[in-house]
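For this view, one protein chain was removed and the others were kept in their places.
Chain naming follows the written order as A, B and C, and within any one chain the residues start at number 1.
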Amino acid sequence: MARTEQQSNERSKARSNRASNPSPSIPLPEGEGSVEPTFTSVNVGNARAERFSGRWFWRFASPAAFYPLAGTIEKLCWFVAIALTIIGLYIGFFRAPTDATQGEVYRVIYIHVPAAWMAMVIYLAMAFWSALGLAFGTRLSFMMSHALAPTGAMMAAISLWTGALWGRPTWGTYWVWDARLTSTLILFFLYIGYIALAAAFDDKKKGDRASALIALVGAVNVPIIYFSVQWWNTLHQGASVRPGGSSMASTMLTAMMVMTFAFWAYCVAVAMHRVRTQIIERERDAKWLAGVKQ
Amino acid sequence: MTIKQKRLALILGGVLLLSAATALVLFALRDNLAFFYTPSQIVSKEAPVNRTFRIGGMVEAGSVKRTGIEVAFRVTDTAQIVPVTYTGILPDLFKEGKGVVAQGTLGADGVFRAKEVLAKHDENYMPPEAQAAVDKANQARERTQKTLK
Amino acid sequence: MSLAVAMKAVFAREITLFARRKSDWANPLMFFLIVCSLFPFAVGSESEKLKLIGIGAVFVGALLAAMLALPRLFDEDAKDGSLEHLLTSPEPLAALILARVAAISLAIALPLALATPVFSLFYALPTDVALMLALSVLLAVPTLILVGAIASALLVSARGGAILTAVLVLPLTIPTLIFGAGAALKVLFGESPAAEIALQTAYFLFALALCPVAAAAALRISTD
Partner (left out) sequence: MIWESWGAFWSMGGRGFFVWGSYGVLAIAVIAELIALRAARKRATKTLNESHHDH
């Protein structure tokens, strides 16, 4: 924790940046991070967004302002993730009883279900940030979207893998072409497409908007794909957790929910770390970054 | 035509296409699009003959008979019963009184020959004691129903 | 009605190009033929087995063949500079893209659909199944080209466009694949394919409504 001093340093720097630039509205030139005039704490990239620039939520649309905030969130989330993982695994393995029909194998759900949920939630979040980025041209929205994608892909892969290992002893097969499995697999493909597309452009800004568009196209298609494969094939059980009640014993449910929050915290922490790395990469010519890390 | 009118025409066209698509989906959903056939459907000859399909239902209690790796059991949807034969290893969750989905063909003798048997797992997770309590309650209810009849 | 005139002009230009350069539609057809003939080598020549995989093999072969036509959408125009005409036109870009997609669909989907019943003979498929499969291909290929318009518009100026297009497009064509092959299977088993045809048509109409707009946005992004 030797970074705290540095952190407050960053924060005050960012603040002074904002103060010295009361109407920061210089649009970025084409091409990645090339010749930015002075240090631009460009709050928002286009004129439409500029109108809102006085509102509180645009304050953190600026990478310079968001950088220290992201650092704080990251640290907090690491702490929460580690603590909740320990608590969740303890309850899951040492407090929760054996399941009546599945025996001990059911303990895989403490990671399988959160991973499957995160895979879906992260895609939605990605689509949300992409839409925001396309609508207002905020660079930070695109960065958030990029930062989420690899973790989302990993969560989809983990839920497929753990599902296979759980399915073998319980259903009797590693893989069935079942609706949920298949649509998770397709979700994984969509993540891969997004990541590959974002990487295919030399021009970062173009890559931002192109991948944002494909994230939205995918988001429109996800429900259609889900229903088409549902109709095609289904074996997966109904949802165990529904609004208004759940069909799980309470200790098992507690463990699973604790693990879910741990996964949330982990994903947020990783995304914040990635956003900070991207800010360093993309804003490397901005002066405020000079004092950040040496 | 001004630009505005053109745009309006395009949007109208799009909305028209989308509503046509919705109508088609609604039409399709009236059809029976099930993953498996129930014993009632099979008994009333709605299930396809001479081709592989899936049968779904509950394994009737007390119906499982094993001879070596050959297994015979009956699948029920509480209204009708279809006998099933299967050769191979059954999944862990395969139990009497639990859900099952079997893939195979229906013979002329009315016996379903399964090539694959998958346990259809329900969404209930509970410890053995709780399960025992639920079973007990069910049995008690059945008994009262029988005496009331 | 300058919009209709412009759309007609775009459509006519594409059709003239296809008439002049026959390889543009003949090559996918050749590819389709070769893919269809490969499966029996891998599976064996028993007609019962072939019948079961035939529908899937022919259908996937047609979709892969149609993938070959996607560079035809914007890539070549970007190279010779004629993409500028499309972009600078006062007419709505989405409508012009729709006209172009229509021309390419006609030139690609129609030959593939006509060849489908013929290639179905490899797999000993009954005539009614083969005809159903042809109808499915006729619906599925334009759907793929509509979805492909978004991807290839995005990738006009990107590295490794061809493979990336496949990665982006193919997962999104899964619904049409499920419904199209499902319809042919239903016919094979003597059941009514109405529901599957309805759903496949619905997905096509859905793509028809949304893809041109998305492709227009994509083209503006990548040529910006």
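Note that contacts are C-beta pairs under 8 Å (C-beta built on N, C-alpha and C of every residue); 3 or more make two chains touch, one makes a residue touch a chain.
This is a predicted model, so every value here is computed, not measured.
For the chain excluded from display, the touched partners among the shown chains of the whole complex are A.
When the whole complex is considered, the residue among A:A131, A:L165, A:A199 or A:L253 that touches the unshown chain is A:L165. Across A:R107, A:R139 or A:R180, the residue that sits in touch with the chain not pictured is A:R107. Annotation for subunit A: contacts to the undisplayed chain at residues 93-95, 97-98, 103-105, 107-108, 111-112, 115, 150-151, 154, 157-158, 161-162, 165-166, 168-169, 266, 270, 273-274, 276-278, 280-281, 284-285, 289-290, 293-294.
Following the convention adopted for this analysis, only the chains that are shown with their structure count from here on.
Per-chain Cα centroids separate subunit B from subunit C by 35 Å.
Per-chain Cα centroids separate subunit A from subunit C by 34 Å. Multi-chain contact residues, meaning those touching two or more other chains, occur in subunit A at positions 231. Counting only residues that touch two or more partner chains, subunit B has 33.
Residues 33, 35, 89-95, 98, 101, 117-132 of subunit B are the ones that touch subunit A when the two sit in their complex. By the touch criterion given at the top, residues 186, 189-190, 192-193, 196-197, 200-202, 206, 209-210, 213-214, 216-218, 220-221, 224-225, 228-229, 231-232 of subunit A touch subunit C in their complex. Subunit A makes touch with subunit B in their complex at residues 97-103, 105-106, 109, 169-173, 176, 231, 233-235, 237-240, 247-249, 252.
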